[in-house]
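Inspection log for the structure reproduced underneath, given as structure tokens.
Every protein chain except one is present and positioned as in the full complex.
By written order: A and B. Residues from 1 in each chain.
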């Protein structure tokens, strides 16, 4: 039996919070990896980041009194309390110093890069550098972008190149779609000309090959090693500490979107005709298998047969409006073809079938699942 | 007079637990950077 005499501050210290330490967070702490709180700006949600994981924080309020008490020895100078403790063998003194009516609950989330205000680089370096005086854009170092992205370091590094992130003259920026297309095209041609293996690409050697090709022409484009690293990072998967394997699917999707924009944005085109146009976009002698289904999420079928380009970014953000808009474009969709246009709005993470049924009619036709308006 | 005084004392130095019949637990949506420091 131990006995403790309890005291409380009349005015609690309000600088404390309790946070649930899940086994993963505990593990990160135990391994002495850093943990930090981050937010894009003061009014934005806070995330907790370890080296490789991001958690969003929820605040759980409760109605109980939760007092945190610290042991204070017997320095508190007030009279000995009543007879309750006289028989005790051990008597300690504890002072309640803070009262907590909530707990922070971390929930696993995917780290995001805050890139909305980054400048875009389209290949014109002098224009880009002139624009650094433009106050409406954010000319930051890569470190700064990292710091204000609600994202762990590892996730940031994995994602930075795939969103087209690059550093030019010390400024973090995004390479424009056109510039990425040009760089990818030249890079593939240069690698093939130099006989470099596309499943074992190296940034240095690829850069040398591209430079050689550019120097041979009187083109005024300049490529830096960082730009080549971005494009390699975007279209390849790492296969060694310094080598990269070209991801043919990513490349074929990229060229497929270019072809859709070029030949099927203002009018529809038959799928067969499109396949020929798609093939014609690649560098000469570049071979890769083309499978039309990889372009799901970038086209619709206005009359059920031909295809036409459709970017998800042009669709309404409200889920009902989006379904309505999609059915106006095309009355009946295959589930696989409508899915990429709507899954971003399935924030509760329902099964795709149940999500679709909330807003549309779904019916089976053989192996196909068809979705239409209710 | 003695009794009135005693009452007075306990009135001034009332220390007690006001019991809650239930326990409530509500999840607030997100925590912003500024609310983290509040």
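Keep this in mind: a residue touches a chain if its C-beta (ideal position, glycine included) is under 8 Å from a C-beta of that chain, and two chains touch if they have at least 3 such contacts.
One rule holds in what follows: contacts and distances are computed from a predicted model.
Undergrad: Quick one: find the hidden chain's UniProt protein name among "Phosrestin-1", "serine C-palmitoyltransferase", "Nuclear pore complex protein Nup85" or "LAFE_0A01200g1_1".
TA: Listed in its UniProt record, the absent chain's protein name reads "LAFE_0A01200g1_1".
Undergrad: With respect to the chain omitted from the figure, which of A:96, A:283 or A:302 is a touching residue?
TA: The missing chain is touched by A:96.
Undergrad: Which positions on subunit A touch the chain that was left off?
TA: 1-11, 15-22, 26, 29-30, 32, 34-42, 63-72, 75-79, 81, 84-85, 88, 92, 94-96, 103, 144, 147-148
Undergrad: Over the whole complex, note the residues of subunit B touching the chain we left out.
TA: 8-10, 12-20, 23, 33, 36-37
The rule is simple: only the chains that are shown with their structure count from here on.
Undergrad: How many angstrom between the C-alpha centroids of subunit B and subunit A?
TA: Computed value for the inter-centroid distance: 44 Å.
Undergrad: Please name which positions on subunit B make contact with subunit A in the complex.
TA: Spelled out, the residues of subunit B in touch with subunit A are 17, 20, 22-36.
Undergrad: Which of the residues in subunit A come into contact with subunit B in the complex?
TA: Residue list for subunit A touching subunit B: 17, 37, 39, 41-46, 56-65, 102, 104-105.
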